[in-house]
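Of the protein chains in this complex, one is absent; all others appear in place.
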Amino acid sequence: MAKTASPVLVLAGAEAGDLRALEDYRRAGGYASLEQARKLGSERVIAEIKESGIRGRGGAGFPMGQKASFIPAPEKTAKPIYLVVNADESEPGAFKDREIIERVPHRLIEGMQIAALAIQAEACFIYIRGEYLTGSEIFAAALAEAEAAGLVGIPITVHRGAGAYICGEETALLESLEGKRGQPRSKPPFPALVGLYDSPTLINNVETIATVPKIIELGGAAYAKIGVAGSTGTRLFSLSGNVVRGGNYELPHGTTFRELIEDCGGGISEGRKLKAIIPGGSSTPILGADQIDTPMDYASMEKAGSFIGSASVIVIDDRACMVQLALRLTQFYMNESCGKCTPCREGTRWLEMILRKIEEGRASRAELDLLLDVCDRILGNCLCPLGDSNAMIVASYVRHFRAEFEAHVEKGGCPVAATSSLTGVRSPVDELYRGRVGQEAAL
Amino acid sequence: MSTPELVTVTIDGRQVQVPKGMGLVEAAAAAGIEIPVFCYEPRLGPAVGACRMCLVEIEGMPKLQTGCSTPVADGMVVHTAQSSEQAARGQSATMEFLLLNHPLDCPVCDKGGECALQDLSFRYGQGKTRMTFHKRSLEKPVPISPTIALDRERCILCYRCTRFSQEVAEDEELTAVNRGALSMISTFENEPYRGPFSGNVTELCPVGALTSTQYRFKARPWEYEQAASVCGLCPVGCNVTVQSREGKVQRVLSRNHPEVDRGWLCDKGRFSYPHLYSEERIVTPRRRGARALEELDWEQALEELAGMVERASGGVVLALSGSETLELAYALAKIVRQGAGSDRVVLPEQTSDALDPFRVPIAALAEAEEIVVFEDCPVLDRAPLLELWLKQARRNGAQVTRIGPSGDIQRAHGEAALACRELAEKGNALGKRLRAAERVILLWSGGGSAGGTHLAALALTLGLNEKKGSGALLLPASPNARGVAEAWAAAGDEDRQPKQIGLLIVSGDEAASDPQVRQLAEHARATVALTLFAGDSGEWADLVLPATSYLEREGTMRNLEGRLQRLRGATGSPVRSELSWLVELAVRLGVALPGSEAALFAELSAQALDGISLSALGERAPLLPHGEARTFEIPEAEEPPILLGGPLELIRYRALFSGPEVEHVPELAFQRPATEIEISPEDADRRGIADGSDVVVRSNGTRVTLRARINAALLPGMVRAAATHTSELARGVEVSRP
Partner (left out) sequence: MVELIDEIRAVADRYPERKSAVIPALRLAQEHYGYLTSEAFREVAAALGTTPAYCRGIASFYDMFELEPAGAHTIEICTNASCALVGAAQVLEAFERELGITAGETTPDGRVTLRSAECLGGCGRGTVVAIDHRYREPVRPEDVPAIVEELRRG
């Protein structure tokens, strides 16, 4: 599939720049879908969304239409209904929602109005990660313009986070939005029934919502023809790491890594060799270089032993030490663990300590086995997927690159320390924990 | 309510039928299977699923589920760790993670022997650690208040304590800070946890992280003698377990009576017991000598007392504290009425049976739709636990309306009876709501109640006697005011009023500190006081006899619901029990006094309590049936008193953390009422008084300096302060800048 032929939906009209100004967005056909949706009414809009087959772009891939239809009708609930847009984007490798917010904010606003209308919501909230200061300002400006133009029938409140990855998890997001510590809730009940302020709440990712106007414009059935069966539509792939041209590329589901990395990204930078691919954000198991021809859709990725996740592709060239990478990402999960459930809070920290020992060449072979056993003991036992993700990816790094881990143990240190692109990398954990809670290895 | 639908679930191969919606932990318990838990505690609200100890396998679900948060569904097939390898692995993982950083200081941990973590590691742990790193080490223990110590190394972050602070006490003083593995429990900076229910966290904590400083290193849980008693410090009568070792009380724990206290205690009830061992406690009789009080032995003391009574025959007056048991009050009443032919008594407060038809268990508050509190005196200070029930009620959706000087509906102090009448009127908006609601509860917290008759009249007008779950309760000022009055009445029916007071018998510290009693003492030819502490009585009594505390007594009390509950004192007291010598005194006076509390109760019960037996009260006393509602003469609402001394009316209340039991416990000093006076913004403005500044409060030539606290909810014209700091002032005061 040549990339020129692929349809651009979410970023349509912004190919050359942005559509921040209402006037520009209007000129690109903006807000016509909202008008259309008003004519269709709630039920038909949900039907179109269902028919489109769109699955959530936040990572879990739950069909949006189905989730929307779990929301009770207003007459069946004493509580108000809310729409919440998840713009917390904090997954390492992901920067697509920011692109949408900064380049086509009105498409997001239009999508929110249509989705809110579909579920008959009383109010909408958008939770934007605190670090996206510029993004939130751009969005707020667009919102003000849309409000002034009378386009925002269902009020939208912009809520900025304050720096915590876990607040991207939908129930943690709700807690945070309610003014609490952002710790995930035990499910069930699901947010569709008991969400924000205990009211029925639909939560969707920025990209999911920004796709809705196009679904209404094209019609659900036509939309479903884009992409591949079970993975309909386009996707904003965030490409980063050791590629020539990193960036966001909107491509249909089913495009292969090779097409993304080589055709769009211009290949591996400095003419180096591909070593591995993180396929869907840091939380997805790693793939080997030999898997570059895997199509990027839900089913193919699962067959390949990973997930499409947030469609954030991190390209890793042959300089990287995989133990260092596993350690750096584990430090991320350890730092971002909310501290609510035991296996995640204690387990990610333990993983980090063992990995560091391995990386520094102080570990025994038994500790490599222990590392995998700890992964196994975290996996499936956590309250939310954060801890599970850490366990899953560490196990995948060992599975794919066992020889590298063993070499650290046997050689008493990192065999490629002098040349690894990751040597010397530090993390906030180094600043927060070291010395404070006595992490130094003993024995 | 209809009976709930039953569903059938299979747990470890055993089938049980349980109500739909029940949690798996409870359903398993019904099948005789234990699902271990740490964070789960149903009294703290919905399950949070934090600790991951309760993981179970449910057929048809790929992942393990938490038993605590999963409701049963019909046909569910569940395997706990006992029959599922996956669940067992999950649980052992959780145990390993919890123990990773847990210190191995069990031998010096106060929780040892009653620690959930210790018990569960014994059963599910691996017995060895694979952790090869230094354990987390933190400063330990840190005080989070003078009564509670926190050992953060031992904390397993189950969040029970913070959920209590947030969801039950709603004080939000104890919170988690930081994130992830750095998370810890904390108060704000170094401020103490002041919430009056803070001590409950020491019982909620499943490990030795939150412990009582009073109990630190005192004893091991298996060394105790336990007594199932009730707290005697306020009219709620929370059920408690008094644990003692070698005759000394070591701690007071809650003993969940679901209708009364739900297993919570206030800090006064929990932490006051060290008053028993205060150096200032009177342990031997004392007589006024030439210069001071001198000790004498019991033989001499009884000799003296018998002589005093005989000499004053026909002229004895008895002043009873509302904290006495029915039995003690009855025994004293018999001695005075039958042995000394005198019938004059000073009772702690006015009582009546008018509210009996409207009795409801305190727990009914949680289910109520509408609650109206006539709050002349803060509920927290009178009957603290009710404040927790009111919060629970509000969380459950009840409308709670407070009427009083700082209420939602502002009424001057002393106008509660008028407000009651207004609610009864046809056009009153709130009254209409109350008539329309199914479950309505009225509470009266303050004086001027005419024994509850004003409230009873309103309850009758609203037809509360006919609505299930509705009722009206009076919060008396003392723990057993009603019981004491009943006991007095049961001991005789004559009414011989002495012309002169030959002897004043003052029973209890509460009566001894009552200004009215004190005045009588000045007129009495002789006085004898039975008190814990010399305090007030020491100044004027001719004979002071040591009293026992509620923690040492056997007997019964009638709480604010009308529930008769048994005190079962801890064994051992430095002081001789009252009954042991009253019996001797009775013999000398020719009064037939049964020789045990049980026999006294039986006699009293036959006279005045429909013959109910002690065994019918049981360990968790039921609320006994009551008579029909009837109409009665409603007394006139009292005229608001004319203020003397100054233009502002001083509302004086007995603060929760006051009274001799509290005042003799150094760890509770930080809770003693602040030297503050509440004032409305209007009155403060007019006098140029700033929040937090010192002010002079004066009346009739007396003056005290207090700190002003501006309370926006307070009705102008009123100021409010704890009685401790204002006992010398009149009702009318002027407040000004120094």
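To keep things simple, chains are lettered A and B as they appear, and every chain counts its residues starting from 1.
Keep in mind that, in the parts below, contacts are C-beta pairs under 8 Å (C-beta built on N, C-alpha and C of every residue); 3 or more make two chains touch, one makes a residue touch a chain.
Since this is a predicted model, take the numbers as computed values, not measurements.
Chemist: Kindly name the visible chains that come into contact with the excluded chain.
Modeler: Per the contact definition above, the missing chain touches A, B.
Chemist: Consider the whole complex, including the chain that is not shown, and state which of A:Ala73, A:Ala148 or A:Ala162 touches that chain.
Modeler: Touching the chain that is not displayed is residue A:Ala162.
Chemist: Any idea which of B:Val177, B:Ala489 or B:Val583 touches the chain not displayed?
Modeler: B:Val177
Chemist: So one chain is hidden, and I want to know which residue out of A:Gly13, A:Gly93, A:Gly111 or A:Pro295 touches that hidden chain in the complete assembly.
Modeler: With A:Gly13, A:Gly93, A:Gly111 or A:Pro295 as choices, the missing chain is touched by A:Gly93.
Chemist: Can you list, in ascending order, the subunit A residues touching the missing chain?
Modeler: Subunit A touches the missing chain through residues 80, 89-95, 97-98, 123, 129-134, 157, 159-165, 176-182, 197, 238-242, 246-248, 269, 278, 282, 312, 314-317, 320, 325, 328-329, 332, 335-336, 338, 421-428, 430-431.
Chemist: Please identify, in ascending order, the residues of subunit B that touch the omitted chain?
Modeler: Looking at subunit B, the ones touching the missing chain are residues 162, 166, 171-179, 186-189, 191.
FYI, only the chains that are shown with their structure count from here on.
Chemist: How many angstrom between the C-alpha centroids of subunit B and subunit A?
Modeler: One centre to the other, that is 52 Å.
Chemist: What residues on subunit B touch subunit A, complex-wise?
Modeler: Interface residues on the subunit B side: 47-53, 55, 63-64, 66, 69, 89-90, 93-94, 96-98, 100-101, 130-138, 156-157, 159, 176, 178-183.
Chemist: Can you list the subunit A residues touching subunit B in their complex?
Modeler: Result: residues 164, 166, 181, 185-186, 334-343, 345-350, 353, 367, 370, 377-378, 380-383, 432-433, 436-443 of subunit A touch subunit B.
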